[in-house]
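Each chain you see keeps its place in the complex, though not every chain is here.
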Amino acid sequence: MSTALTDSVHLAELPWPEFARRIAEGAPVFLPLGSTEQHGRHMAMNVDVVLPTAVCERVALKVGGLVAPAIAYGNRSQPRTGGGPAFPGTLNLAAATLSAVIRDVLLDLFRHDVRRIVVVNGHYENIWPAVEGIELMLDAVGRERSDGLVVLRIDHWDMVRPETIARIFPDGYPGIELEHASVIETSMMLALRPDLVDLRAALHDGPARFRPYDRYPVPPSEVPPSGVLSLTEGSSAEKGEWLLADAVDGIERAVREEFGMQ
Amino acid sequence: MSTALTDSVHLAELPWPEFARRIAEGAPVFLPLGSTEQHGRHMAMNVDVVLPTAVCERVALKVGGLVAPAIAYGNRSQPRTGGGPAFPGTLNLAAATLSAVIRDVLLDLFRHDVRRIVVVNGHYENIWPAVEGIELMLDAVGRERSDGLVVLRIDHWDMVRPETIARIFPDGYPGIELEHASVIETSMMLALRPDLVDLRAALHDGPARFRPYDRYPVPPSEVPPSGVLSLTEGSSAEKGEWLLADAVDGIERAVREEFGMQ
Amino acid sequence: MSTALTDSVHLAELPWPEFARRIAEGAPVFLPLGSTEQHGRHMAMNVDVVLPTAVCERVALKVGGLVAPAIAYGNRSQPRTGGGPAFPGTLNLAAATLSAVIRDVLLDLFRHDVRRIVVVNGHYENIWPAVEGIELMLDAVGRERSDGLVVLRIDHWDMVRPETIARIFPDGYPGIELEHASVIETSMMLALRPDLVDLRAALHDGPARFRPYDRYPVPPSEVPPSGVLSLTEGSSAEKGEWLLADAVDGIERAVREEFGMQ
């Protein structure tokens, strides 16, 4: 019992004295940013939470870090990158709301003497509200009073090596924006949570062919009915592990370098 | 595999078409409100997430409902009710931030035709920001355009029957505010997640004797060093099940009555 | 004439040099928080302003303090604690608005070198927006730059001694939440402003029997039609003076102790 109480990599599974001890030793804190968003007929809606949380757990175990509770609601899904708000079940925050959440959580980490923070994002539309949340936090602290704080903001898909992309997409990579609910995310989910994937339910109605602009308020009809922007064919748990390995390795390397942890 | 994909009681573990199907059938949606907050030396900091989430799961299974992802960061901990912000690891949102999160999530549930919402709270300081979030959501929808929407806001401890309180506290109940990290929460955690409790680490430094007012900015020294406001003695998984049963039964009854589900 | 101009206990009745002189001598400033809210058919709607203002005046006279203008509009009335917004005449502020008012007033007091502030609240629903307003003020000042500032936040009913409650409610106390417009408030108003009470108009339609949760947007029909949550029978000016004496004594004691004023 006491083992669990001091062994977890999850910040919220520790009692407060153990949290204090780890931070005093320099543990970086990882904050996963996710969303609750349609990911096709063949996957659950928590993909953007599962993936960055798993990546954070693995890196945190390697570097002696802690994982803060994932933010499970993300910024407004857009048709060209996530299918958009018309899909039932997609639950979104306004940009200002998400930025405020990130600002507040980071401010309290700072207040508790955390000076090494890694925000790991799993939802494309979160990128800019996360940037803003970090900027607002620094405005509140006062940049000249930030006492050695370093915040890294990482989109896990950006850590995947070109070699891996080339292996997975021998016929060419459609680009991360079209990868919503497609091979990359499906493969990673197959590696991590196969119980939340049912490839038989995948429709082959993609890939989406978007016009190169946004249209409001009526979402364009270009999103494939399934919600899958590209294709899921060729997804596999093995490929998912390649992708996870890249993300974990890349973030571990960044963390060690930026925080001076050998 | 496909079983899991349509069987879960967790909204975010479903693919979007299954979410749509359940809502069309009238499934109520339960939103657990928690916090990441010190709960003594003997418990993890996610108590306020674990408890309402478990209660929501149990009720949702009984009434055919869905559980939305828990909000894992709560409103500012106060010394008299949660130990306060001085304890390492307590990560808080400003009131306006939490209200905005609740407003946004409820607005999107409404947009997806959910008309039966139950907000189940596990953190005392969340009460008023949750009220405000619901009010802001109704302001945004327009109260006269709310189309049959009913939102219930429930603090799980308020559903415990006086008989149960009398059984657990034969010598008198200290009141819910002093119950932070004490017998009620410890017992419920023992029932649900014994791996996150270590009774040997509990200090017997309480109960807190608070002055009947708040003092800022220096938190009063009245909070026992452990962070436990009352005492943990007598906590047991059995009592935890009594408390859970009351919360589940009470909320189930409220849901059936208010939503007209026989 | 000049007597009045320097003798008043009300901050706003002084010319500015006298304000400056008193603050330089260490005068604490009391800020009453009220509301404009239905208080039954038998009382005016300014009860929550009259009571804390009177308490502040009495304490300020004893300790050489000043009373700032009362905030006459409070946070949203809720059915279970104030009858709710459906009663005509109840005029409410959103939580963020009230918090901003309190933040701004406290910031300006601080700017004018006030370091001893006592916020005395008379409206249940104000508690959490007042906490937030104080926290926001401290965020703006910078907690590490707050220069000895101490803010006390007191709900006047919490200063009433158990002995007094026992004397007033020999058959058991219904709890402060149900006391809206009932014996405690009616008695205090009889002591302070009998012209604003007409006991003949009191309906005997209570006490309210609330379900143990909130329901939105339709307010529950559980509020007695009169708006009185408990009963007014047995109210008297004499009891009102007992209650006032407790509040005044309790706050005076807190002020002397916390601010080191013998």
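Some observations on this one:
For reference, chains read A, B and C in written order, and residue numbers begin at 1 within each chain.
Basically, a residue touches a chain if its C-beta (ideal position, glycine included) is under 8 Å from a C-beta of that chain, and two chains touch if they have at least 3 such contacts.
All values derive from a computational prediction rather than experimental measurement.
Within the whole complex of this structure, the shared sequence is present as 6 copies, and 3 of these are drawn in position.
The working rule: only the chains that are shown with their structure count from here on.
Note on connectivity: the fewest chain-to-chain touch steps from chain A to chain C number 2. Between chain B and chain C, two chains of identical sequence, the interface residue sets overlap for the most part, with shared numbers making up over half of the total. One inter-chain figure worth recording: chain A and chain C are separated by 47 Å, centre to centre, where each centre is the mean of the chain's CA atoms. Centres computed as Cα averages put chain A at a distance of 26 Å from chain B. In terms of their C-alpha centroids, the spacing between chain B and chain C amounts to 29 Å.
The residues of chain B lying in touch with chain A in their complex are 1-2, 4-5, 8, 10-17, 19-20, 23, 36, 38-46, 49, 68-73, 85, 87-94, 96-97, 100-101, 103-105, 108-109, 111-113, 194-198, 200-201, 227. The residues of chain B lying in touch with chain C in their complex are 75-76, 78, 94-96, 99, 125, 127-129, 131-132, 134-136, 138, 143, 146, 149-155, 158-159, 211-218, 250, 254, 258.
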